[in-house]
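The complex is shown incomplete by one protein chain, all other protein chains being positioned as in the whole.
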Amino acid sequence: MAEKTKKKSFYIAVWKRLKKNKLAMIGLSILIIMLTIAVFADIIADYDTLAIKQNINIRLEGVSKEHWFGTDSYGRDIFARIVHGSRISLIIGIFAVSIPLVIGGLIGAIAGYFGGLLDNILMRLMDMLLAIPAILLAIAIVAALGPGMINLLIALSIAGIPGYARIVKSSVITIKDLEFVEAAEAIGAGTTRILIRHILPNILGPVIVQATLGIASTIINAAALSFIGLGIQPPKPEWGSMLSEGREYIRQAPHLITFTGIAIVLTVLSLNLIGDGLRDALDPRLKD
Amino acid sequence: MYKYIIKRLMMLIPVILGISFIVFSIISLTPGDPARIILGNHASEEAVENLRQELGLNEPFIKRYISYVGSSIKGDFGSSYRTGKPVFEDIFGKFPLTLKLALFSMLLATALGIPIGIISAVKRYSIIDGASMIFALLMTSMPSFWIGLMLILIFSIKLDIFPVTGVENIKGYVLPTITLASFSMAIITRMTRSTMLEVIRQDYVRTARAKGASTKRIIFKHCIRNALIPVVTVIGINFGILLGGTVITETVFALPGLGTLLVSAIRMKDMPIVMGAVIFLAIAFSIINLLVDLIYAVIDPRVKAQYSR
Partner (left out) sequence: MIKKLGTLALTFVLMITLALAGCANKTADVSTEKNKTREDINIRLKTNVDSLDPQLSSNDYSSNAILNMYNTLVISDSKNNILPCLAKSWEISDDGLTYTFFIEENVKFHNNKKLTAEDVKFTLDRALTVPMGSTYAFMINRTDIINEHTVKVTLKEPYAPFMEYLVLPFYAILNKEAVTAANGDKFANPVGTGPFKFVEYKDGEYLSMTRNDDYFKTPAKIKDVKFKIIIDQTTMTMALEKGEIDFLEELPGAERERFKKDKRFEVLEYPTNYLHYFMLNPNIEPLKDKRVRQAIGYAIDLEAAKKVVYDGAGEVNYTILRSDMFGYSDNIPRYTYNPEKAKELLKEAGYANGFNLKFVSVDTVAGRKAPQVMQGYLADLGITMEIETNEFGVYAQKITGSDFVISCCATLAQNDPDTLLYQLFYSTEMMNMPKYNNPEVDKLLDLQRKEVNEQKRKEYIKQIMDIVMEDATILPYLYREDAATYPVSLKGVTPKANCIHYIYDFYWD
């Protein structure tokens, strides 16, 4: 019972601190808007008639009352495509980070805490995956599985695991020999308890910063894969493939890449702002 | 220490066997017939079948992998299906460009990222801190190909300072380097700042402060050394991101590097090149990881003690 209240008050304190951080609040507002747009995409703009239906007579039109962000080379409404694209990008960003974060984080924590042979085996496995750069690994996997959203997710997730494992491991190493962990060990606390109660909160900062940047870079990596022709299949409105389609018309119709680019920048920026705010708010050493 | 290095290098063997097996299976098990790809769509079925025999493509998958490992131990990595040239001739032809690009970018990212990160942490909440953090945020928020495209438009077309493509002289490297470095620089800046802030808050810094040590002395003597430990890992990981990122950068600037070679080889199922490039990258990258760990040991005596155990 006491345990629960303590946890609850901890999160209330975190939220209170977060609320004071204006940048984080700006980020949170942008993200909430983005999430709302993603959730209510079908109400905001009809998918079948605006986002994917081509209408060649009105192709490459500029900004107008009917088409807020203009139309693309197939005469599709760019605003509608950005709105529906937010679903794809957010889903990929969130899932392709949380999956490897959990798996990689566990691996890293175990390796860092126990060290020795277990560390060796786990990290050698990670090295195997790390032995080729993540995006190349993702490209190889997508090339093998074929394009498509699920395959893209799997590829990005697998490619992300070793990075998180290493980050968590190095954080655990720096922390596990600090006095308070040693003290906990000395009073006979169990391994699981030490990992969760003492080490986890203390490494949460760098991990959250990393995860935030992770969602950012994952959204960008997914866009990059689409940019080089792997990834989401047309006519689905993925931001990266919209950018690569628009690139060709960069001179005649710069709005094709401007609005989509801004959508990416805003989304990723909002995540980064929140991550930063969260890090400051979560850090127990900042407790007043 | 030497024992440790040798031990680590020995450990490379299973890593390379593992990754080569993974990649070999990925390429083998996906559709697409290398023999048909080599001969093109005009070739007759018979010619394709003959080539399949010649390349041993009709053998079972495991047998092919074992014979690949066997001949590569003898130093024979085969020839590119596409160009017919020995694998390492192709790879060594492309690698210098990619390495240069990655190194220049790493240097730029580190040289700017660490000092900016430290200054931001020390002068927390100042306008410098705010501006550099916003800048870093924007850099991580913009796709590198977008940055690259914009740099080309502004600096090549509009201002006519740098070439659009080609690396015949050092000028050609400037825009690709900035493009490639932008993301890593932002990450290094942010990581340096956040670890610096953590270190500044640690007990021993407070103690040093309480003892009356000067701020400068505290920062240089205590903080940077400790703060750099996680940063070194980030730099190590970033080198991988950079090597991978060259694929995108090379595409935007139309540069013929190892990244584009590998990607086109994966897509063309040019197995010898894919395997050669992966093994090459794996070795290069593992050595970088080893160096990172060694630097680790140098700056963090606790880790060193663990290694000599």
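Labels for the chains are A and B, by order of writing; each one numbers its residues from 1.
Keep this in mind: a residue touches a chain if its C-beta (ideal position, glycine included) is under 8 Å from a C-beta of that chain, and two chains touch if they have at least 3 such contacts.
Bear in mind that the values here come from a model prediction, so they are computed numbers and not experimental data.
Participant: Which of B:P60, B:G84 or B:G212 touches the chain that is not shown?
Facilitator: That would be B:G84, which touches the missing chain.
Participant: Since one chain has been left out of the picture, which residues of chain B touch it in the full complex?
Facilitator: 31-33, 36-44, 47, 82-85, 90, 93-94, 127, 130-131, 134, 138, 149-150, 152-154, 156-158, 160, 163-166, 251-254, 256, 260-261, 264, 267-269
Participant: May I ask you to list the residues on chain A that touch the chain which is not drawn?
Facilitator: Residues of chain A in contact with the hidden chain: 22-23, 26, 52-54, 56-57, 59, 73-74, 146-147, 229, 233-235, 247-252, 254, 257-258, 262, 265, 269.
Following the convention adopted for this analysis, only the chains that are shown with their structure count from here on.
Participant: Which positions of chain A touch chain B when the two form their complex?
Facilitator: 115, 120, 124-125, 127-136, 139-141, 143-144, 163, 166-167, 170-171, 173-174, 177, 205-206, 209, 213, 216-217, 220, 223-224, 227-228, 240, 243, 247, 250, 257, 261, 264-266, 268-269, 272-273, 276, 279, 283, 285-286
Participant: Please give the residue numbers of chain B that touch chain A in the complex, ascending.
Facilitator: 11, 14-16, 18-19, 22-23, 26-27, 29-30, 133, 137-138, 140-146, 149, 153, 183, 187, 190-191, 194-195, 198, 201, 229-230, 233-234, 237, 240-245, 247-248, 251, 259, 262-263, 266-267, 278, 281-282, 285-286, 289, 300, 302-303, 306
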